[in-house]
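Missing here: one protein chain of the complex. Every other protein chain is in place.
Then we have chain A:
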Amino acid sequence: MNLNRWTAVILHELLCTVRERLPQLLLAVFVGMIAASAFIGSSARTSVTGVYREVLSQGLTTAPNPFDAFSPLYYARNTVIYIVLIGALLAIVIGVHSTLRDRLAKTTDLILSREVRPASYLGAKLTGLAVFVLLLLAASAVINIGCVSVVVGHVLSFGDGARIAGFYELAWLFMLPFVALGMLAGLYASSATSALLIPIVVWSVMIFILPLLGTAAHPVSLLNPVASPPAAEAGFFSFTSGLVAPFSVGEQFKHVSALILSDPQAAGTMTGGLLTIAAFAVAGCLAVTMTRRERMRCEFHD
């Protein structure tokens, strides 16, 4: 497929996604998440500072306000869990919509009866969605930097701004395999309902079940933006941790995000987590582009 056709598919993908009003919905969700994250941080700061001033005025402490030591990046930290929970699900929905669209519109035969290889066509669709998610996250990053600047009362330094931008780049890489997962479900599922249900089950396994097997973590602790540490002393969990940790892509994302956002609780290096997330993204993209012509032409059973 030549460059013009590749561009045509990318533009078509973007246009269809915009017409389905997904960008508006997604941007609203992201802005809501970011605003909620900043508001929670701001409320915590106001409450703690209020208590601190009262205690200070009563002469009960001479210690500095604990919030004075906090990095502005603290206010972006909750966004990590929103990406894992809501961002990944939205990525799945975008992916499912993309491939279901052709099957529901019955346009697959029109496309494949032209000089278009399935791998090129699906690759171009995936590129279109990757561009879409990137634009969405870029807008979210700008809004996030703005929100944090408002909360801390000054414009963020270049370094802090770059870290938030870096976090959103990581979020893009993290969301990409979920877009691919959604596309695969749209291609392989025998009904539109199962196309949406199957990737959500896979997502819940990757985000909740695997970390539980590997860390013996309390389920609620998985909602913490910082990755749960492995249960080193337990024989079974130390064994399973080695097996499932690479597949706990949500925990890997939380770990790398915590390092990028300078979370004081975060320790270690980014390399392993980054490689895991990148490997998932590459595997997802390859799986989509390896879909066969016959598979693309399959009709629904319902």
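Details
Going forward, a contact is a pair of C-beta atoms (placed from the backbone, for glycine too) under 8 Å apart; a residue touches a chain by one contact, two chains touch by 3 or more; residues count from 1.
Throughout what follows, contacts and distances are computed from a predicted model.
As stated in its UniProt record, the chain not included in the shown complex is "ABC transporter ATP-binding protein", which appears among "Putative tricarboxylic transport membrane protein", "ABC transporter ATP-binding protein", "Acyl-CoA dehydrogenase family protein" or "SigE family RNA polymerase sigma factor". The chain omitted from view is touched by exactly one of A:V51, A:A105 or A:L243, namely A:A105. Counting over the whole complex, chain A has residues 2, 4-5, 7-9, 12, 15-16, 19-20, 101, 104-107, 109-116, 293, 297 touching the chain that is not drawn.
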